[in-house]
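What you see is the complex with one protein chain gone and the rest in place.
This part shows chain A:
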Amino acid sequence: MEGERLASGSSELAVGESPRGGAPIPGGSGSCSLLQADVLDLDEDEDDLEVFSKDASLMDMNSFSPMMPTSPLSMINQVKFEDEQDLKDLFITVDAPESHVTTIETFITYRIITKTSRGEFDSSEFEVRRRYQDFLWLKGRLEEAHPTLIIPPLPEKFIVKGMVERFNDDFIETRRKALHKFLNRIADHPTLTFNEDFKVFLTAQAWELSSYKKQGPGLLSRMGQTVRAVASSMRGVRNRPDEFTEMNNFIETFSQKINLIDKISQRIYKEERDYLDEMKEYGPIHTVWSASEEDLVDTLKGIASCIDQCCKATEKRMSGLSEVLLPVVHEYVLYSEMLMGVMKRRDQIQTELDSKVEALTYRKADADLLTEEIGKLEDKVECANNALKADWERWKQKMQNDLKSAFTDTAEENIRYYEQCLATWESFLTSQTDLPLEEDSEDKI
């Protein structure tokens, strides 16, 4: 019985857990983190900047923070997830979905409440309403600004099965939980948390957001970028460093496996639900039978009651699955897609550099101009690579923790399920085998 079921997020998926909180990691990943001055001594390091270009046009355009020189890998050892809780200064909740009907369309908005102690925010509390489109916009902006950072996944746009159920309650609730997770993951990300678009998303009123959205690079230039991107990806990357090839291989295998696990887990949920349905019919038959058997009433009713208890335990087991394992696994399915996108973008950036280098060998006339461009691109590539490397380590660690914890919880849930059922049947057995003697007398017919 292979799990060949749909992989997309069906409405029974519920994203229930809130991510572990995290403030920017002291000296954490990436080259563009804001670090509070008292955490890390900046002044001495500034002269040793390596990984670092002052040309903002090639770097993170939307971060208003001075960039920090860090050798990301050396900082990894200082990463302590426990510290993140204490340093968290941005709290976001997504709730209260509401339906909006206009002449053109119907859509759902979600309320987003932000509480923060950060100085950059004008106030300490914000409440706004956003629709899915706005989340998509934010994600796009983050990807543009940080092409090689691992952006948290958004819940899917459509559910493959049952498009008609776009506004059904389960679907909305599942999506809400996923959106909540999405924003919180961004808030926990050492670099993304300080992204300007993110701030605007959290704080601007509806009309403000609309006009802000229009400010971005024009449609044409975006198209131009896309064309270049497609062209370069078709040419392929020639000089991919080994570590990224390794990373790519990992991502491919991981993606395969996590997709399978997603299918298997969903199939298990379905089989458990079918099992529950049959059990619900099975129990009462014993009660019906007890009506025609004088001497077996207790035994039969006892069994009916045990089966009923087991049904309840099964329901609990199923809800554990749908609230813990399924959402986490599915999130990593989306992450794996995201990662493949990240790898592509990294490759694109490198290809840009490679093609310019190649051009240099042919077009001696423009040597100076090209050399300057190459210099910038080299910086860009290095920055992108380092950003990815650091974020990769961070992501991998989180992935292992999340999946380990989800599976451990599932195992625990299953243990509890069997323990409950065991207790039920054992107490039934005791009641049956300790019956007083008159029940067994042969005089009773």
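In the analysis below, a residue touches a chain if its C-beta (ideal position, glycine included) is under 8 Å from a C-beta of that chain, and two chains touch if they have at least 3 such contacts; residues count from 1.
We adopt the following convention: contacts and distances are computed from a predicted model.
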Hidden chain of the complex, named as in its UniProt record, picked from "Glycine cleavage system H protein", "N-acyl-aromatic-L-amino acid amidohydrolase", "EF-hand domain-containing protein" or "Sorting nexin-4": "Sorting nexin-4"
Hidden-chain contact residue, picked from the options A:Leu87, A:Ile108, A:Met279 or A:Met340: A:Met279
Sole contact to the chain not displayed, among A:Gln133, A:Gln205, A:Thr245 or A:Thr408: A:Thr408
Residue of A:Ile112, A:Leu202 or A:Leu300 touching the missing chain in the full complex: A:Leu300
Touch residues of chain A, complete complex, unshown partner: 1-3, 249-250, 253-254, 257, 260-261, 264, 267-268, 271-272, 274-275, 277-279, 281-282, 285-286, 288-289, 292-293, 295-296, 299-300, 303, 306, 310, 400, 403-404, 407-408, 411-412, 414-415, 417-419, 421-422, 425-426, 428-429, 432-433, 442, 445
